[in-house]
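Below you'll find the structure I mean.
With one protein chain withheld, the remaining protein chains of the complex are depicted in position.
On to chain A.
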Amino acid sequence: MSETDIVVQTKGLTRCYQKFTAVDHVDLTIRRGEIYGFLGPNGAGKTTTIRMLLGLIRSTSGQVKIFGESLEVKKKEILRRVGSLVESPSYYGHLTGQENLEIARRILGVSPSNIEHVLERVRLTNVADKKVKQYSLGMKQRLGIALALLGNPEILILDEPTNGLDPGGMQEVRSLIQELSKEQGVTILVSSHLLSEIDQIAHRVGIIRRGKMIFQDRMETLREMSRPRMRLGVNRVEEATRYLTKIGWSVSCEGEHIWSEGLTNQETATMVETLVKGKFSVYRIEEVKQPLEEIFLGLTGKEEGL
């Protein structure tokens, strides 16, 4: 991977509020054209990181490089090529959707046809002349995405873009993200507190917990962590578990089943044989894959209310 492939890079990015460290030495790397899922429980430091990427707040230490340039030095040039939607949507309620876009268009200095184009993209054309304060939350969120797209950005930073959307709306945003990535090669950073949100679309993920990046790799690598477990249905389950444990098997009894991890085919056969020899009836043997969400919860800690 060459240096030019990396479009966003932070090194030791840190932000402290008095004694609280919201973001702690985060090294984030996003490559050109990829969809990067930025995951973490609420309050883990996602939004703080994103605000630093956009220069909305200062970092306590560390640096941000976008397109290989320091954000501090070339802020305006960098922001021209970046579109963003941070948390709740931004809008002027007394103006129409069209006028909201026109304000941004005047500042960006792009063609008026861009407005029509982005309105179509987020399906707001038919309500473009309505005041934004009459919009539903989902419509405001879509207007936010339209605003982010207005300047034809090379990097799109979307912080919780599906917040407040109904399931249909969520699916639509996901499709839009995939389209932009595939058709226009836009690099996209999308944050979420739900793995299921970006599970299907992200190429790479970064998982942040209590301000620290605890995982950053390809989506497949995260999936590989999902090791299958074996579930056995037997009679006298507690007795059977004790029997197996006594002769050295690593098993556990959960509910009506015996559970074991990382068994090879031969080991499985031997275990069944042992049980049958011990006069236990084996009803069924199933392989259970751990859902990705479980792994995510395992990484981020269940106690941190998702």
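One rule holds in what follows: a contact is a pair of C-beta atoms (placed from the backbone, for glycine too) under 8 Å apart; a residue touches a chain by one contact, two chains touch by 3 or more; residues count from 1.
Quick note on the criterion: contacts and distances are computed from a predicted model.
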* **Choices "Acyl carrier protein", "Glycine dehydrogenase subunit 1", "PNPLA domain-containing protein" or "ABC-2 type transport system permease protein" - which one is the UniProt name of the chain not shown** => "ABC-2 type transport system permease protein"
* **Absent-chain contact - pick from A:K11, A:R80 or A:R231** => A:R80
* **Among A:G33, A:G55 or A:G278, residue touching the chain not depicted** => A:G55
* Structure fact -> Note that chain A touches the absent chain at residues 51, 54-58, 76-77, 79-80, 82, 84-95, 99, 102-104, 106-109, 132, 144, 147, 151
